[in-house]
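What follows is an incomplete set of chains from the complex, kept in their original frame.
Chain nomenclature is as follows: A and B, assigned in order of appearance, with residue numbering initiated at 1 for each chain independently.
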Amino acid sequence: MIETVTRKRIEILVDTPLVPRLLKHARDVDISGWSLIHVDAGGGRDGAWQQDDVTGAAAKTIILMIANENKAQALTEAIAPFLNSYRLLLTIGDVEVVRGEKF
Amino acid sequence: MIVDTLTSPVILFFVLGLFAAFVRSDLAIPEAFAKAMSIYLMAAIGLKGGIEVAESGFTVDLASAAVIGLLLSLLLPFLAFALLTRIGGLNRIDAGAVAAHYGSVSVVTFVTAKEILTGQGLSPAGYMVAVLALMETPAIISGLWLARRGQTSSDGGGLMHEVFANASVILLVGAFVIGMVAGKDGFEPVKPLFDTGFRGVLCLFLLDMGLIAARRLIQSKKLNARLVVLAIVLPLINGSIGVLAGTLIGMDVASAATLGILAASASYIAVPAAMRMALPEADPGIYLSMSLGITFPFNIIIGITLFTQLAGLMG
């Protein structure tokens, strides 16, 4: 049987123009990798939006990162102050991974 | 004359887009295609402007137009900021962000104005494309300065990069330079795509812009009566200042009208993305709804005709 370990699956929904800023925070806490998932549309307290390549400003993206608990904790602390002003949605779940030393 | 404007297919497709969104039709232009059209339109007007300047050469007119364009982009946000804080009731951050939009320009408004003016025998000077490119981003600096006054921003380098390496600036200026290097002869083989197809593409693009503008308005929860009024008053004031400035420095009627329209227009491409990045606390619901939902349709349907007539009166 393959050995697996538990890591954190971090999902951040963010306005596309802010992605570079969040990736900087992720690098600062030594998270080694990230993937951007395409979001087509959404809605919340502030009304609805659609992906919109023309103006760009209304587009949102999900940043997906797998990291160990410490890094996930550090990232949460780092971006908590901006959660409101940047209108971020941050969720953290548990996943099993093979070769956990990568994360 | 407004009737002429309103029966041009270009404007009618814009109205169709507004209509489709208001009746909640599921009509939608794929975003990748809309973005492609905006790239095509910018490349095409850049090329054409460059070719015209290659013919006419660098002139004093060009230099003075460039200077006045730069100044308008830098200074108009101050006036807007004052009105937005005092009348609009916005806080400094939101007001600075909105002000930057009104100092900057809308490429599509420019292109539509150029088409309509040319259709009436009034061709603005070729260098107005360069003025357009010059006016896009300086307003970002003013807007940020207004929003952050007192607080030093840590990200000056990033800002300058945004001002000069912004996608639309690079594309407009790049295509302009290519047009100057290639000249009329070099343009000949690519003319069918960039010149002949231009108006048709503009129709489809304005169809999409109509959909986007109306949906923005429908989905917005951030507009109040004062902001709606300001989104019409600001282009009226800025546009009049633009026409006046153009006329004072001796521009021909078509170019002065175009300068007015540039001043009246508000950005919804370069500036919103820059503001989201540099001023994330500012509310995008406010600036996008004002510039895209109200000012843009106002300028397309009424502003272009209005400032052309104003320029005619002054000129």
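Miscellaneous remarks
What we mean here is this: a contact is a pair of C-beta atoms (placed from the backbone, for glycine too) under 8 Å apart; a residue touches a chain by one contact, two chains touch by 3 or more.
Keep in mind that this is a model prediction, so the values were computed, not measured.
Whole-complex chain count, expressed with the shown labels: A x3, B x3.
Throughout what follows, only the chains that are shown with their structure count from here on.
Averaging Cα coordinates per chain places chain A and chain B 34 Å apart.
Chain A meets chain B in the complex at residues 15, 17-18, 20-21, 46-58, 82, 85-86.
Looking at the complex, you find that chain B touches chain A at residues 31-32, 34-35, 38, 208-209, 212, 215, 219-222, 268-269, 272-277, 280-281, 284-285, 288, 292.
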